[in-house]
Each structure stands twice: as structure tokens, then as C-alpha cells.
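This is the structure I want to talk about, given as C-alpha cells.
Every protein chain but one is kept in place in this view of the complex.
Chain IDs A and B follow the sequence of writing; residue 1 opens each chain.
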Amino acid sequence: MSVNGTSSGKRSALAPLGKPFAIVGGVLAVVAALLPWVTFGLNDGNWPDKSTLQFFDAPFEVTGFRWHMLLLGVLILVATFAPIPSRGRVIRALGWGTALVSFVNGAYITVKGGGLAAITALDGAVAFGSIAGLVAGVLTILAAYGIGFEPVGQWKVKLSTPLAYLVLLASFAAVLYAVAALLTTGGVGAANPYAGAIFLSFLGFAAGVLGALSGVGFIKWLSALSEQHRVFSVIVLAACALLLPFTDAGNEYWMTVAANIGIYAATAIGLNIVVGLAGLLDLGYVAFMGIGALVAANFSGAATAHFGIALPFPVAAIIAAIVAGIFGAIVGSPTLRVRGDYLAIVTLAFGEIFTRSAQNNIGGITNGSNAIPGIPQLSLFGAEFNKSLTIGAVKLPAGVLYYVLIVLLVAATMAVFANLKFSRIGRAWIAIREDEDAARAMGIRTGKMKILAFLIGATLAGLAGAVFAHKNGTVSYESFKFLESVTLLAAVILGGMGSIPGAVLGAALLFVLPEKLRDFADWRLMIFGLALILIMRFRPVGLIPDAHRRAEMIERADENAEEAHEEAKRA
Amino acid sequence: MRKHSVKSAAIVGAALLVLAACSSNKNEAGGNNGGSCDTSKGTLTVGVVAPLSGNLSALGIGIKQSAELAVDEANKKCTVKGYKLAVSAQDDEANPAKGAQAATKLSTDPTVIGVVGTLNSSVAQTVQPILKEKKIPQVSPANTNPTLTRGNDFLTAPKRQFENYFRVCTTDDLQGPYAANYLVEKAGKKKIAIITDGKTYGEGLAAELQKQVTKKGGQIVGSEKVGEKDTDFSGVIAKIKATNPEAVYYGGEYPVAGPLSKQMKDAGLNVPLMGGDGIFDGKFIELGGKEGDLATSVGAPTESLATAKAFVDAYKAKFGKEDYAAYGAFSYDAANALIGALATTLSSGDWSDSKRDDMLANVGKYSGSGATGDVKFDQYGDSTNKVLTVYSVTSGKWKDVETGTFTG
């Protein structure tokens, strides 16, 4: 309501300028793409993609961020003239993309180049590319306010089933391509000194294009379509995940990262049952993963394992899951009497007790601070999981088998989660989350249900922990500290509490971003903390909100807005 | 509205133009060159894996910057003909899983010729096998756990664990017993209490010390543990005070040891506190280390070692501060060992994957004189520099008391 007020205010001043600004912005973005961006080759090596290019030197050879700028510029012009729904939103998103790409590149060059001379003029060389790009972005955003924001476009296109399948297939393939591109931007090696900045620039471009697609209504239409053909979508999505090793991202490094993401994602799905469905906050959740890992390590035949027997992995994994589940039930049992924040503290206490006991080598099973190293790699038909694999003429990167195993694990946990969520038990959990007393009054045995949530969640975490033990080869108490619990919780919240793909997306983001932004390692945790605050402030429902949850949160947000409005009136 | 934004845009633009005259760090050589050396064959990378964020970052950053110093010097001196050297430092967050990712990232880069790291022994356990796959030498500046090189039965049946793993620091089974000998035989302290921080380094050191103390006829009167994040040690101190120890051995690092020593004194337990190289740091005294406190450290005293002073001066000149922390000098030596071995390897041709076997062999054969003394590796990958020195706090400074080697 208040938002509308301000935008209409802006519109009145900018309305006649909407189209002209957009045209100028688009043209300027194209020009910026062809301008030089740096006045000299930076000391760590040339900034990528011919950044010292002279004016209109080679218009047909632009690559990298220049190519992105060019695309954005052309898209702005197209969006200005083409008959599309919700033009304002599209142009605003493209404007932000342009501004972000220019800003990231400009700021980074400025910092690395040791001053603004690097992006303006030095020794007769001029490079106003980033400034022109930034101006283009700002003009385009202003233009969007001039054009005004209609509601997101509604597509009424109905497709026959084969055609729908084709569209879905193409879309998911595009997603796969985008993910692979996102992972490999800036190079896979360690040597590229600019990898972090190139990634951020790409992220800006991707955000702009995605925002435009969402504005024009495509994303909404697509998600409705995939909802319609759910089974097909799930199969295609799983197939896409399994195809990742065949893309550019199919190298040992990203396989390792992806496998770790998968392990944490599976754990986060377990946590999502406890927190997202049953509404029980658990601050010591990573302990269950630790218990699973320790059990698997002890039965793996590693030299320092407490039990000198090597069980086959499936058996060890099942034992690990069961033991973790039992501990889950024990930790969950205070829920019979303790509620809300107090429960959070109880779980935190259990988590701390776990770390302390593991560190002190309790019962001789954790090997204390020396950890349990040398856990054998998994192998199947003689193929060790950490080695590369050759199928016919295709050589797959090392670690690909772990990746496949973990994709299957995540798919399985997602299936468990989805089935539970829409079952009687899931509805009971949601009822408890909403109002425990009412749930009890309706005949739900709340105590049993709450312990069940902990038990199932912990079992999934234990299973993930067993894979973790073999994947990393070492189990140390240091991997299961409080901060890990917070990270898992953050993954669940970022993705969207109670939503099925949410936890996976959250875990992926929380692992990929630090990997891509290793240059900024000093500030990693600080940004993480700030991100938690901002998400809770501006998008408490997460990135992929659960439909039910979304309704509930937005309703509350509206109430808040009304209150704020009233207060503002009083003041 | 419009006028306003146009005006502010104009102001910003004008300001940018004014600032345009301002500085840049353009370096005349520009581009790929590092000084006057021939770097025509490209860049080779020295990897670093250490905790660069979180609460161990002080130690990790010391490791990273010291390695950078070594690489810088090598670039200036054209140690490696035809190549420019670079450092790629990866954060392991002191977490074994993240360490594995960092190591994998380095191992997929064909230009990485070796890795300096890790800080934590538990992280080393996940990094070792990954680098071994690719035959990338790893030289640790800080892992003191003897099992990393010689396996579980390191005393009775030592067996090389990873042919790519080396370390320039000493191991617990030398440093601990050496300290025990000094305490029991030289200082005549028969009743010794042990406090540890529960982490690999301190636990290992204290365990080895304990064995030797009993062997030499001393007595361990108490064995306590402080939490990683504890700061108030009065409970632990009161408990060991009741056993009347003549000395306290602390297994851990200076951030806890300094305050611990001060709190011991405040609580009326005025006996010397002894520790390993983890407490041999000026900050220990700043944080409360008292007169008469003892520490062992690897190598001969710094004053007698020109290379050590040169390292400290060069570090200060490059980074402005002496924050190389406990393992900086070791990291500098580790990086130099890799660079030296690389120079030898490349004397017979250009870098390629097939050179990795040579490289490993050359690291094993490397011999040089570094900031911590002689740098050489034995058949297990351990440092042959088994010279240890006992220091004591004398009028607010560490002063060497005794230098020798552990002989049993």
C-alpha cells in the first residue's frame, strides 16, 4: 500500500521519461560493453576479456562480462519496444543487472588497480566502460519507475502434453547449463586471481535475466506447468542432477563440493522435518550427523576404530542411522515437558555435551582430538568411489561415484520428506507447529509426534553422517560444532522452512558462495551473520517458500504493515 | 525529483573526474612480469591450506603471509628460471571437510607445484590422501602429531604413511620428552602437573611428556583439561594447587597459556609453567607469562641464526607488523623447501605433470638453511632438525637456557 504510494509519486515525475530513459540506458549499456574498462593491465595479470580494448576495437569479439553487458543492453531495448506484459518489472530487473555488473567490475578494478585512475584516465589511456555501464543501469532503473509496475504477467498459454514435456525439458536443460556456467565462471583452477569478482559479475547478470523472466511471468507459468506434470519434472530434474558431471562443472573439485553440499542438504532435510514441519527449534542438530559419522567410522575397519571389524557400508550406514535415531529420540524426549525457546536451549546443551564428550574420547570410541583417520573409501565392484571412472569413451572426473551416491541419498530423503509432509503424520506435525494445545485438543498425541519428528530427523542425519565419514576419510569432533548447527539451520531458513526443495537450495547456496568467494574469506562469517539478519527482516519465508507457510507469513506481514501504517499516521 | 537526480548525477560525475587524477598502483612492468626476471613460461603456484577465518585465523594468516614472503623473495631473486611464482591460499576453516575441498581445488590446478599447510592435524588427515593422488608434495609448518608421518605405532614400528607429506616442525615425541628431561633432570622438578587444552597439539605433547617424566623418576601429580574457549582457570588451578606441584606443564598455545600463568600466580601457585613451541611467542609474556616460565622450541636460538633475523626483518618490511604468529617461520621454510625443490626439478626441463615424481623426490632430498635452522627431511618426511632449545622468561623476554637434541 505504502509502496504503491511512493512509486506512483515517482511515476508522476518520471512518467514521460520512461521510454526515452530506457532507450538511452539500453544504448549506453551496449556502448559500455564496447568501451575499454581498465586503463592498464593490472599487476596480477590482464583483467579478463581484453579490458584495455580500444574504443570499438573489435565489436564482434566481446566475451565474458562485456558479452553480458551487450546482452543486457539489447534486452533492455527489446523490452522497451516489444509488446510484453509488465514492462516496468522487466526493465527494472535488467537495469539492476546492468548496474550490478558494472559496479562489481568497476569497484574491483578500482580496488585492485589502486585508485580511480584505473577506471577513468591514466597516462593518456581512457577507460570509462564501468562508469558508462553504471549510468546506463541507473537510467534504466529510473526508466522502469517511469513506466510503472503492473502485476506480474499471467500467461494463459495451454500446452498439449508432449509440447509441455518439451518445454520443461528445455527449461531444465537451461537450468543445468546455467548451474554449470555459474560453477565454472572464473576458472576452476586456483590460479585465476580474479575468480571471485568474475563470479560476482556473472551473478549480477544472472540475477538481472532471472528477474526479467520472473517479471514477464515466465517463471510463474513454468512452475505451474511443472506442478501439472510433477512426476515428469521430478524425473527430469533428477536426470539433470545426474548429468552435471558431464558438463564443464564435471571436474574433481566441483564433484567434491557438490558431494559435500549433498551431505549437508540431506542433513538439512532432516532438520527441516524437526524445525520446518514440527516447529521444534533444534540448535544442536549437527550432533546427530556426528553420531552417524562416528558409528560408521568405528565399523569401517579404520586403524584407530574402536571395533576392529569392517562391516559392509550399507550395514554400517543402517546401524549409524539407527543409533543416531535413538539419540534423536532421547534428545527429543524433553519436548514432552519443554517448549519453544527452552527446547532450543536443551538441544543446544545436548550439542555442546556431544562435542565435549567426543573431544574427550568418551568410551574410547571417538579417539578424542586425534580423530579417526584413514577410513577406507567406498567401493563398488572394485571401483573406488574417489577414483575417476571411464565408461566407454567418456572419462568421468574423480569422485563422480560419491556424487551419484549422494544425489540418490538426497533424492531418497526428499522422497521421505515429501511423503511424510502430505501424510497424516505430517499434518499432525503442522498442527503442532501452529498451535500445540489446539492440536492436542483435536486428539493428536503431541508427545509421541514430537519425539517421532526428532527420531526421523536424526535418522536421516545419521545416514548422511555415515556417507560423510567415508567421503572425507576422517571423523573429528571439529566437524560437528555449534557453528555447523547454525549453518544447517540457516540453510533450512534460507531455502524456506517446510518446503521440499528449499533445504537443498539453501545448503547449495551456503556452500557454493563461500567456495566461489574464497578471495573474501576474511569477511565470510561476517557476511553470513548479516545475511541471516537481512533474510529474517526481508524474506522470512525463504527463497522457495512452502505454500502453506507463505500464506501464513504474508498474512502476518500485512498485519505488521498495517500497524506500522497506523503508527506512522499517529506520529 | 528529476532535477534532483540529474543534479546529483552531475555532482557524482564531476567528483569522479576530479578523483580520476588520483593514484593507481600501476606497475611499470605491468601484466605478467614480476620484476626483471624471465617469466616467459608462465606462472606456477604454491598452494596454502590454513584457517584464514574464524578463531584460529591469527595462526593461519601468519602461515599464509610467510609463504607469500618466501614466494616474493624467490620471484625477486629469479630462483625458478622462466616462471613466475604465485601463492594461492585456501581457507580450511579449521574444518576437515572444508580442508578436503580446499585441497581438491588446489589439486585440480595443474600449476600447483606443492602445498604449504595445514595448521590442524585433523585437517591434514583429509588433505594428505587427496594431494597424494595427484603427487603434490605437502609440507606442513605446524602438524606435530607423529602419526601423520609414521603411522599409529610411531615409536615401535614406524611406517611412512604418505610419500608426499613432509613437515618442517618437530613432532610431539621429541619435544615432549625433551621438556620432560629438562624439567626432571636439569631443573629438578619431580612433581609435575599437566594441563591441556584438549586439542591435538597439546594432548599429544602432554602425553609424550608424561611418559618420559615417569621414566625419569618424576611424578605426575595431576592432569587437567581446560575448555577451548575457557578463560577463567581458577577452578583448575585450585585443583592442581592442592597437589603441590613443583612445575606445571601446559599442552597448548599461548592465548591460553599466558593468562593461565598469570592466574596461577594470582592464585598463589607460584611455580614455573612450561610449554612447547606453541607458547614460545612474545605474546605469551604480554598476556601474563611470568618470570621463570619455560618453553621448548625447535632449532637453535634465533639470535644465533642470521636467517631467522633476516626472516623477521623481511616480514616486517613487507607486512608492517610482526604478526607471523607461532608458525610463520616454519611456513617460510616450508615454502622455501618447495621452491628450492622446484628449482632443482626444473633444471632438467619445463614444468609438466610428468615432473611431479621428480618434484616429490627433490623435496625429500631438499636441504637448506631456513628461519628455524636446517631444513631437511628424513625417510618418513619428518624434519631432521631435531635440535631443541629450552627458553625461559627472564626480565620480560624469552632467553635461551639450553640447546641440545633429544637422545632418550
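Everything that follows uses one rule, which is that contacts are C-beta pairs under 8 Å (C-beta built on N, C-alpha and C of every residue); 3 or more make two chains touch, one makes a residue touch a chain.
Convention: contacts and distances are computed from a predicted model.
Novice: Between "Aspartate carbamoyltransferase", "ABC transporter permease", "Heme exporter protein B" or "NADPH-dependent glutamate synthase beta subunit-like oxidoreductase", choose the name on the UniProt record of the chain that's been left out.
Specialist: "ABC transporter permease"
Novice: Quick one: which of A:I353, A:L396, A:A418 or A:L513 touches the chain that's been left out?
Specialist: Going through A:I353, A:L396, A:A418 or A:L513 one by one, A:I353 is the residue touching the chain not shown.
Novice: Based on the whole complex, identify which of B:D153, B:E185 or B:D232 touches the chain you can't see.
Specialist: Of all options in B:D153, B:E185 or B:D232, contact with the hidden chain holds for B:D232.
Novice: With the full complex in mind, choose from B:A207, B:V221, B:A267 or B:A343 the residue touching the hidden chain.
Specialist: Of these options, the touching residue for the absent chain is B:A267.
Novice: What does the interface between chain A and the hidden chain look like in terms of residue numbers?
Specialist: 275, 279, 281, 334, 337-342, 344-346, 348-350, 352-353, 356-357, 360, 437, 483, 486, 489-490, 493, 497, 522-523, 525-526, 528-533, 536-537, 540, 553, 556, 559-560, 563
Novice: Just checking the interface: what residues of chain B touch the absent partner chain?
Specialist: Residues in contact with the chain left out: 53, 55, 57-58, 61, 198, 224-227, 229-232, 234-236, 238-239, 241-242, 255, 258-259, 262-263, 266-268, 283, 286-288, 321, 323, 325.
What we mean here is this: only the chains that are shown with their structure count from here on.
Novice: Considering the complex alone, what residue numbers of chain A touch chain B?
Specialist: Answer in residue numbers: 10, 13-14, 17, 39-41, 43, 45-46, 113-118, 120-123, 131, 135, 138, 142, 188-191, 193, 251-253, 256-257, 260, 303-304, 356, 359-360, 368-371, 373-374, 386, 398-399, 468, 472-474, 476, 478-479, 515, 518, 521-522, 524-525.
Novice: Which residues of chain B touch chain A in their complex?
Specialist: Where chain B meets chain A, its residues are 1-2, 5, 9, 13, 16-17, 19-27, 30-32, 43, 45, 47, 52-54, 57, 86, 88, 90-91, 94-97, 100-101, 104-112, 120-122, 125-126, 129, 133, 145, 147, 151-152, 198-200, 203-204, 225, 227.
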